[in-house]
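Of the protein chains in this complex, all but one are displayed in their positions.
Here the chain labels run A, B and C in written order, and each chain numbers its own residues starting at 1.
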Amino acid sequence: MDTTPPAGSDLAELTAAIAAFSAERHWQPFHTPKNLVMALSVEASELVEIFQWLTPEQADDVMSDPDRGEHVREEIADVLSYLLSLANRLGIDPAQALRDKMVKNAIKYPAGAPGL
Amino acid sequence: MDTTPPAGSDLAELTAAIAAFSAERHWQPFHTPKNLVMALSVEASELVEIFQWLTPEQADDVMSDPDRGEHVREEIADVLSYLLSLANRLGIDPAQALRDKMVKNAIKYPAGAPGL
Amino acid sequence: MDTTPPAGSDLAELTAAIAAFSAERHWQPFHTPKNLVMALSVEASELVEIFQWLTPEQADDVMSDPDRGEHVREEIADVLSYLLSLANRLGIDPAQALRDKMVKNAIKYPAGAPGL
Partner (left out) sequence: MDTTPPAGSDLAELTAAIAAFSAERHWQPFHTPKNLVMALSVEASELVEIFQWLTPEQADDVMSDPDRGEHVREEIADVLSYLLSLANRLGIDPAQALRDKMVKNAIKYPAGAPGL
């Protein structure tokens, strides 16, 4: 099985690479929807942990520290990885889900309107 | 500004669409790194909320209910949206970060080795 | 069954009141350890959601708005409720756990030492 990660940034290709990676390690029995949402939220919280004691200014500047920047990059990768695994497990196309949500949000939050 | 969502599933194109969407609504002042990690974790928890009282069997079958399935799709879209906004704000290429993490994990978790 | 909430702030009494409340509603089958940790983290994130777009100054002043202040109070109640349910389910005394952790932290973080 070729599990060389794809060169581009296409979500379908990244999803296939992650699925192959998990299959080679026999992780599918653990990767139930319930467990994957838990893991996704845990990884998101590991991003929060990096930022929790930083001032807004320090947070803006987080990538200027190489170690901390690398830590942020890795946690972003982990969140993306579990998100793609979850979507794949549930048969959801995350790119299409995002497009559909943008259309819905464009109505809910008209451009030019004040506030969040 | 053309904010038509892109047709494909390329992360760079999706990121550009989301950035344009936020810019048109003047959300950038709110979209600091610290706030975006908070929002990302909140959206991940909204996924957890859908699954928290379900049995493993009900969780596996979550997409068979149209309303609940659409809810899951929307929350996956929200997580992806904030993840791309955060990565964009920090100058991180999430596809490259994922590839790099897979290389690192391939060493940490050799294929065929037992356990997680 | 008397489920009048206790008048004081004793954790053991609050725990007993919550256990009786759940029992009367037949929630125990849902209140497994795995589900309770999920619910606890979801409630904690609902607190985060209140604060995510606020400036530090607005966050400091959150209780001056009656509606928002009441929302914060309710979410703090929800976190405490699930925390006590979880501890009770696992046979953990949360007050004793906290005391033990403080003793451990007093060694890890000596008073007067700089930094976090």
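Following the convention adopted for this analysis, a residue touches a chain if its C-beta (ideal position, glycine included) is under 8 Å from a C-beta of that chain, and two chains touch if they have at least 3 such contacts.
All values derive from a computational prediction rather than experimental measurement.
Chemist: Given the full complex, what residues of subunit C touch the hidden partner chain?
Modeler: Counting over the whole complex, subunit C touches the hidden chain at residues 3, 5-6, 8-12, 14, 17-18, 21, 24-25, 27, 30, 32-34, 37-38, 40-41, 43-45, 47-48, 50-51, 54, 56, 59-60, 62-63, 69, 72-74, 76-81, 83, 86-87, 90-106, 109, 111-113, 116.
Chemist: Considering the whole complex rather than only what is displayed, give the residues of subunit B touching the chain that is not shown.
Modeler: So the residues of subunit B touching the unseen chain are 38, 41, 45, 48, 53, 56, 116.
Chemist: Please output the residues of subunit A touching the missing chain, sorted low to high.
Modeler: Counting only subunit A, the missing chain is touched by 30, 35, 38-39, 41-42, 44-46, 48-49, 51-53.
Here, only the chains that are shown with their structure count from here on.
Chemist: For copies subunit A and subunit B, work out whether under half or over half of the interface numbers are shared, and give different or same accordingly.
Modeler: Same: when the shared numbers are divided by all numbers used, the fraction is over half.
Chemist: Quick one: subunit B and subunit C, Cα centre-to-centre, how many Å?
Modeler: Distance between chain centres: 28 Å.
Chemist: Can you check how far apart subunit A and subunit B are, centre to centre, with Cα atoms defining each centre and the answer in Å?
Modeler: That gives a centre separation of 4 Å.
Chemist: Residues of subunit B that touch two or more other chains: which are they?
Modeler: If we look for residues of subunit B contacting two or more partner chains, we find 30, 38, 41, 44-45, 48, 51.
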